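Quick one: structure below, then a few questions.
The complex appears here minus one protein chain, its other protein chains still in place.
Labels run A, B, C, D and E following the written order; every chain starts at residue 1.
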Amino acid sequence: MSLSARNRLAGTVTGVETDGLMAEVTVELGDGQEVTAVITSGSVERLGIEEGKEVNAVVKATEVMVEAEPGE
Amino acid sequence: MSLSARNRLAGTVTGVETDGLMAEVTVELGDGQEVTAVITSGSVERLGIEEGKEVNAVVKATEVMVEAEPGE
Amino acid sequence: MSLSARNRLAGTVTGVETDGLMAEVTVELGDGQEVTAVITSGSVERLGIEEGKEVNAVVKATEVMVEAEPGE
Amino acid sequence: MSLSARNRLAGTVTGVETDGLMAEVTVELGDGQEVTAVITSGSVERLGIEEGKEVNAVVKATEVMVEAEPGE
Amino acid sequence: MSLSARNRLAGTVTGVETDGLMAEVTVELGDGQEVTAVITSGSVERLGIEEGKEVNAVVKATEVMVEAEPGE
Partner (left out) sequence: MSLSARNRLAGTVTGVETDGLMAEVTVELGDGQEVTAVITSGSVERLGIEEGKEVNAVVKATEVMVEAEPGE
C-alpha cells in the first residue's frame, strides 16, 4: 500500500534514544542534514529501528513550514 | 529568535503553486530529495517565496514518522 | 516498508471532493463511523482514490485527542 | 460548544499507560479496530480517563493520511 | 464532553475567508493578539462561524512550538 504523505526522505538512523513511552530517532540524509523524529517506543521496537538501519522519514505536507529571508 | 522545532532542512525552492488560500511549495535538498510544504498563500506572499530562493523546510519532531523494513 | 504511525483504520472510500490543491476524502469504517481526511489532490490522483476503494486512514498517535465526560 | 475537528470516533478505553508527562490511551471502536492516542498525563487525570470509559477519539481532518493500493 | 487538548484560547472572530474546501478564520484574543486557523469550509458552516462570534481557538499541546532568544 502507498501513503498519501508527500514527504518520504531516505536516510540512515544515526541515533535512537528511548525514554519510557517516547523515543527520539535521528536520521541522516544523503547530504548530511539530519531529521529528528519523536515517535512511540512501541513503534521503535515493532520496526526494529536501530543505528545504521536504512529508513524513510515521513511527513505530511500540511505539517511542513517554510522559513525564508523576507527581503531577499 | 530561535525556534524549538528540531528539523530545519536547507534547500532551494523548485516550485510554487498557489491556489486560493493554500499554496504548495516544493523544496529541493542538497542530495536531490524533495520536500513538499502546504502553507497558506498569505505566507508565500509575505515571505516572497519563489523559485530559486534559498529556504528552510521546518518540521516539529513530533510530526515526523519513520518508515522501515521490520524484518531487516 | 512499515510506518511508525500507530493508527491505521481500514475502511471504504464513500466520498472524494477535489478542489484545486486540496481534496477531502471520506472513509467509512466497519462500524459505520466515518473519517474525513484532507490531503493534496496530487495524492488523490497518485493513489487512484475513488469511491468504493478499500483504503486505510492513517494517523500518528500524537495527533489524536481524547474527548470524555469528566465527571463520569 | 462544538469543535471544528471533523473526526470524532466513539469507542471504549481499553488501555491507559502513563509515563511521566505523557500517556498512551487505547480506544476500541465498534468494529474492533483500535485507535492509539498520545496525550499528556495531565489530560488523562483531568478527564478521568480509565479502562472501560466511553470516549471519543478526535482528529483534525488535515492530520489524516490515506493509504491505498495505487494499482488497484 | 471535555477535550484532552490543553490549549483553548477565548476570543472573537474578526475575519472569515472561505475558498472552496478550506477556510481561514482569524480570532482576536483579549490582549489584541490574533490566532489564524485553517479549517474546512464545512466546519465553518456547521458551527456558524462569522465575524463577531465568540469562539475558542483550540490547539493540542504537542502542536505548539516555542521561539526564544537563546542567549537571553
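Everything that follows uses one rule, which is that a contact is a pair of C-beta atoms (placed from the backbone, for glycine too) under 8 Å apart; a residue touches a chain by one contact, two chains touch by 3 or more.
What you see is a predicted model, and the numbers here were worked out from it, not measured in a lab.
*Asks:* Shown chains touched by the missing chain?
*Replies:* Contacts of the omitted chain with visible chains: A, B, D, E.
*Asks:* Of the residues listed, D:A5, D:V35 or D:I49, which one is in contact with the missing chain?
*Replies:* Residue touching the chain left out of view: D:A5.
*Asks:* List the chain A residues touching the unshown chain?
*Replies:* 17, 19-20, 22-24, 36, 38, 62-63, 65-70
*Asks:* In the complete complex, the non-displayed chain touches which residues of chain B?
*Replies:* Counting only chain B, the missing chain is touched by 1-6, 37-40, 42-44, 46-47, 49, 56, 58, 60-62.
*Asks:* What does the interface between chain D and the hidden chain look like in terms of residue numbers?
*Replies:* Its contact residues with the unshown chain are 1-5, 20-22, 40, 42, 60, 62.
Quick note on the criterion: only the chains that are shown with their structure count from here on.
*Asks:* Which chains are in contact with both chain B and chain C?
*Replies:* The common neighbours are A, E.
*Asks:* Which one, B-C, A-C or A-B, has the same contacts as C-E for more than half of its contact pairs?
*Replies:* B-C
*Asks:* Can you work out the whole-Å distance between the CA centroids of chain D and chain E?
*Replies:* Distance between chain centres, rounded to whole Å: 22 Å.
*Asks:* Quick one: chain A and chain D, Cα centre-to-centre, how many Å?
*Replies:* 23
*Asks:* Among the residues of chain E, which are close enough to touch at least two other chains?
*Replies:* Residue numbers touching two or more other chains: 1-5, 20, 22, 38, 40, 42, 60, 62.
*Asks:* How are the chains arranged in terms of who touches whom: line, ring, star, complete or other?
*Replies:* Basically it's none of the tidy shapes, so other.
*Asks:* Which chains touch which?
*Replies:* A-B, A-C, A-D, B-C, B-E, C-D, C-E, D-E
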